[in-house]
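Apart from one protein chain that is not included, each protein chain of the complex appears where it belongs.
And now, chain A:
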Amino acid sequence: MSIGPMNHTAPHGGRTARIGLWGASGSGKTSYLASLFVAVNQTQGRWNIVGVDKESVDFLAEKTDTLTRRRRFPLKTEGIQHLSWTVMGTTEQTVRERWRKRTETVPLHIQLDMIDAPGGYFKGAEEDEKAGEDLDIDIDFNDAEDASAGGGNTPEDLIDQLTECDGIIYLFDPLRENEHGDEFQHFQWALQNIVHRAAQNGTLDGMHLPHHLAVCITKLDAPKVFHTASKRGCLTVDPDDPYLFPRVRDDKVEDLFRDLGRLSPTRSALMVHDAIKASFHPGRVRYFATSAVGFYLGRRATRFRVADFQNVIPDPDERQKYAIRGDIHPINVLEPLLWLGQQTRR
């Protein structure tokens, strides 16, 4: 994707993009962040990432190790976690001189303050529910002892923090939706609360929230998602990609979102799509098809093989869990962040 021109003012003097992660439990929020380091490295030196504090440095190191060496997924997130990174790179910028236009390479730094919370918080539940459990859970708003440095640590606090973000990455897990069909419930509680809070704060932009929203379909590597994208003719290949991994065409991602939504028994993702349209400024929403782990590449394979692409397998040692088969090849992990970073610095 293209990153538009940015002025190259002092990297630390500019405004920081505060970005929140939003998504049901198990939708892949933590995995998404965990794959960020590999995603950055994939750019062959065009981008780099550094942690701003120890917690953020440790997170990257630890989670990258989990995904790449241990080939496991991160554990469920407990409590709200704040992470702060700087993504550094360069961008092409057109400089207008008196006689001619010319392009020059300029440094680009994006400050990311990330919020990762347990998925259950997004529907107001402090304890993440187990699959299939009833959704009416009493919320004890007095119980805030887990509060961390970035503020409180309850669903209410999460709403406050998301409201104050510049950008939101909303992760939509088609597998979970396919199985539970409860995406809208997750989405709805948080959205209404955020709108309510924004209204209170007076930050509503007319009828819309002020946020930029990156809607990320996760787990593109899973067969159900991949087969759907393939059947709908959404796939394309970037010829510059040495492994020729398939990608979802930019103009087809939103359609794919709806197509995947239609697969679920409740079609609740269609309501999510409508709610996004209602609550966010159309120019501030973008859809991405992502995968934290990407497609499998055989040991001797030199490029993607559609015959054998699954990179996630049942964990041989632990029931209920999944393991990663080979190297990870994150898809569209960095891109939503760069887009948000760029958009929110304007």
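One rule holds for everything that comes next: contacts are C-beta pairs under 8 Å (C-beta built on N, C-alpha and C of every residue); 3 or more make two chains touch, one makes a residue touch a chain; residues count from 1.
Criterion: contacts and distances are computed from a predicted model.
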| item | value |
| --- | --- |
| Chain excluded from display, named as in UniProt, from "FMN-binding glutamate synthase family protein", "Putative NAD-dependent formate dehydrogenase beta subunit", "Aromatic ring-hydroxylating dioxygenase subunit alpha" or "VWFA domain-containing protein" | "VWFA domain-containing protein" |
| Among A:K224, A:R262, A:K277 or A:R303, residue touching the chain not depicted | A:K224 |
| Per the touch definition above, residue among A:P242, A:P265 or A:P314 touching the missing chain | A:P314 |
| Missing-chain contacts mapped onto chain A | 71, 223-224, 227, 296, 298-299, 306-310, 313-314, 316, 319, 323, 325-327 |
